[in-house]
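A single protein chain has been omitted from the complex, and every remaining protein chain is retained in its original position.
Showing chain A:
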Amino acid sequence: MSIIIGVLEQGMIYAMMALGIYITYKILDFPDLTVDGSFPLGAAVTAALMVKGMNPYLTLPISFAAGAAAGILTGIIHVKFKVRDLLSGIIMMTALYTINLKIAGKANVPLFSLENIFDNKVLDSIVPEAAAPYQTLVMILIILLIVKLLLDGFLRTRSGFLLRAAGDNPVLVTSLAKDSGKVKILGLAIANGLVALSGCVFAQWQRVFDISVGTGTMVIGLASVIIGVNLCRFLPRVKDTFAVLIGSVIYRACVAAALQLGLQANDMKLITAALFFIILCISMDRKKKVKAHA
C-alpha cells in the first residue's frame, strides 16, 4: 500500500512539471530544453530560502516566479534574437546550471531538519494521527489540483486561446493583430514556472537539493505527456491536462514496477528511450494520415 502512495506522491509532483511541458510541447510546439535547468532552479530557490528560514509555503509562488523568469529569458532569446527554439532552450539550460549552483551555494543542500510544506507544527496539530500517512499525498494533491484548475481556467481566457492559436496557427494570431512572439514568451513563462514549482515541491518532498536533480527532466515530462495524451484519447471527454496527470503517475508506476521486477536502473534509460520511440512512432503515424487526407 505504501509503495502505491509513494508512486502517487512522486507521480503527482512530476505531473506539475509535465503540465509545463504539455504547454511547450503540445500547445506551442516548442521543444523547450530549459526545463532541465528550471526544475533544479525551483529546487535551488526553495533550498536557499528555506535555509534562510522562510515559510515553506511562500517558496511555492517564489519558485514559480523564478521559473517564469527563466522561461521569459528563453522566449526573448528565441523571439527577439531569433535563435532557434531548441538552441535557445539549450543556452538557458546551460546558464541555469551555474545560476542554480550560485543560488543554492553548493551542489547538495540537505533540508532534513527544516519544516516543510508537508511537515510542520501547524499541519501536525490540525491533521489527526490516523490520517498522517496520507498527509503528504493530500498536500500534493491539493497543490496539483489548484495548479490544474488555474491552468484550465487560463486556457479558457482570451490569452489562453491566443496561446493555443500560436502553436497551431501563428498566422491567425498575427491576423488578429497580436504579436505571436509575445504569446510564445507568455507560454514559456507559464510552462517553466510550473516546472520550477514542481522542482520546489520535489525538493521539499525529498528533503534535499542536489544539482543532479534536473537531469532528464525533459524526458520524464515528455514521456508523461505522450503516454497520458495517447492513452486518454480512447476515453471520452478527458481533458488533456488531466491526461497529462495520469501519464505522469503511470510513468512513475512503470519505473517503480521495473525496479520491483529487479531491472537495473542502468538499463532503464534504454528501455525508456525505446518505449518513447515506439509511442512517438504510433502517434506520428496518425498525424501523417490526417495530413494525407487533408
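The criterion applied here is as follows: a residue touches a chain if its C-beta (ideal position, glycine included) is under 8 Å from a C-beta of that chain, and two chains touch if they have at least 3 such contacts; residues count from 1.
We adopt the following convention: contacts and distances are computed from a predicted model.
Visitor: Can you work out the missing subunit's protein name as recorded in UniProt? Choose among "Hydrogenase 4 membrane component (E)", "ABC transport system substrate-binding protein", "Formate hydrogenlyase subunit 4" or "AIM24 family protein".
Guide: Of "Hydrogenase 4 membrane component (E)", "ABC transport system substrate-binding protein", "Formate hydrogenlyase subunit 4" or "AIM24 family protein", the absent chain's UniProt record names it "ABC transport system substrate-binding protein".
Visitor: Touching the absent chain: which residues on chain A qualify?
Guide: Against the left-out chain, chain A lists 1-3, 5-7, 10, 14, 97-98, 101, 106-108, 110-113, 132-133, 202, 205-208, 210-213, 215-216, 220, 252, 255-256, 259-260, 264-266, 268-269.
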